[in-house]
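Provided herewith is a single structure, encoded as structure tokens, for subsequent inquiry.
For this depiction, one protein chain was excluded, whereas all remaining protein chains were kept in their positions.
Read from first to last, the chains carry the letters A, B and C; within each, the first residue is number 1.
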Amino acid sequence: MKKPGAPDPDFESRIRSSFARQGLMKTLGAHLVKVAPGQAEIELPYSKAITQQHGFVHAGIVSTIADNACGFAAYSLMPAESDILGVENKINFLAPAKGERFVGIGRVIKVGRTLAVCSAEVWAYSSGEKTLVAVMQSTLMTVPKQA
Amino acid sequence: MKKPGAPDPDFESRIRSSFARQGLMKTLGAHLVKVAPGQAEIELPYSKAITQQHGFVHAGIVSTIADNACGFAAYSLMPAESDILGVENKINFLAPAKGERFVGIGRVIKVGRTLAVCSAEVWAYSSGEKTLVAVMQSTLMTVPKQA
Amino acid sequence: MKKPGAPDPDFESRIRSSFARQGLMKTLGAHLVKVAPGQAEIELPYSKAITQQHGFVHAGIVSTIADNACGFAAYSLMPAESDILGVENKINFLAPAKGERFVGIGRVIKVGRTLAVCSAEVWAYSSGEKTLVAVMQSTLMTVPKQA
Partner (left out) sequence: MKKPGAPDPDFESRIRSSFARQGLMKTLGAHLVKVAPGQAEIELPYSKAITQQHGFVHAGIVSTIADNACGFAAYSLMPAESDILGVENKINFLAPAKGERFVGIGRVIKVGRTLAVCSAEVWAYSSGEKTLVAVMQSTLMTVPKQA
């Protein structure tokens, strides 16, 4: 498949600035640990504030991390004067999100003029072991930058 | 389609207690506004703490509300001594999640012995108008109650 | 939700002509039984030529009927000089596709300038009873007409 370079040489600062404007990432204490052309990784620490009924991380937050990693992976390959919208995503939950920290890794599968298709994995790290807790497949859309 | 009643007469208190144990719902200030056999509604107020880069509610939180509404809709039709697991979900985002409050409505489409298939809508309320912001289709699984 | 009329008054003949050019629909013996703005219904007779290992209709053909009903539902709301592409779809299988005939009903949930989001149901008819065998949620894209 196409493995294009990033058309915007400043893609990383553009993405880090967008990430920093997401109130939710601050609330979650999430960090953008890596950005590369067509790839992004987000790390999330465990906290009771984001749990479901059994004390594990809520599926919705697992989904959030996966979705956001896909979004920034796609955004890395878009022009400087663009915005990105989530069109849809699909996630399978493979194991309970048990652990001290979680990493969502998003990758672009294919990018076109309007749409990008991405996949993501979310890994749980617990006492030095890692477990794949979810896989996502998603569609993103480029739109001209909103004022 | 099967429109079964709830096999557990105490389904509502079981569901409200499960909802109350979700740390995330507390963090979001979300409320379970309605539970009925095969249906659940969750309301979420807007706050800066859950935004994406343009100040709207983050897609991941829209997804969380939809997913949770599906989960409790399915859980209403399950036996007293059961737990519920999310298998997978798929969400289409139809409009930016702009508004003062948001309501996720989950409904069971079909429930079997092991799996339930649900759909959800998420509506944004803004200055007295409502807009459909997302639709979800999801699969849940019953498991025997964890100790 | 937007319930727009069809911008192309000749949408039905445009859709019927597109359906007639699909070699697969001929092979399946499928018929376009209804087209209306934002809606399409396709009927499929049972035959051994389209079965899976237990003699029921193959999931892939159930998916085909659902996907095609969504595509034509969306295409009914598009301009005369347009083509339609499937972006993605997601289908849940609810019951074995057992019956003499099957009807896929596609409906537009939301149509925008570029993308349309649709849902579909596939019903099996067997000895006068009908059963919902699958539900789909899908995304379609308009593109300018190919020469």
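Some notes on this structure:
Note that in this section a contact is a pair of C-beta atoms (placed from the backbone, for glycine too) under 8 Å apart; a residue touches a chain by one contact, two chains touch by 3 or more.
What you see is a predicted model; the values in this text were computed from it and never measured.
In terms of the touch definition stated at the top, the absent chain reaches A, B, C within the entire complex. Contact with the chain that does not appear here is found for just one residue of C:Pro9, C:Gly60 or C:Pro79, C:Gly60. Residue in contact with the omitted chain (choice from C:Leu32, C:Ile50, C:Ala74 or C:Leu115): C:Ile50. Taking the complete complex into account, residues 18-19, 21-24, 26-27, 47-55, 58-61, 63-65, 67-68, 83, 85-93, 146 of chain C touch the chain not shown. Chain A residues in contact with the hidden partner, per the touch definition given at the top, are 1, 90, 92, 94-95, 109-110, 117, 119, 132, 135-137, 139. Residues of chain B in contact with the chain left out of this view: 87-88, 90, 114-115, 117, 139, 141.
The rule is short, and it goes like this: only the chains that are shown with their structure count from here on.
In the Cα superposition of chain B onto chain C, the rotation angle, rounded to steps of 5, is 180 degrees. Judged by shared residue numbers over all numbers used at their interface, chain A and chain C contact each other through mostly the same positions, with over half in common. Centroids built from CA atoms put chain B at 22 Å from chain A.
Multi-chain contact residues of chain A, defined as those touching 2 or more other chains: 87-88, 90.
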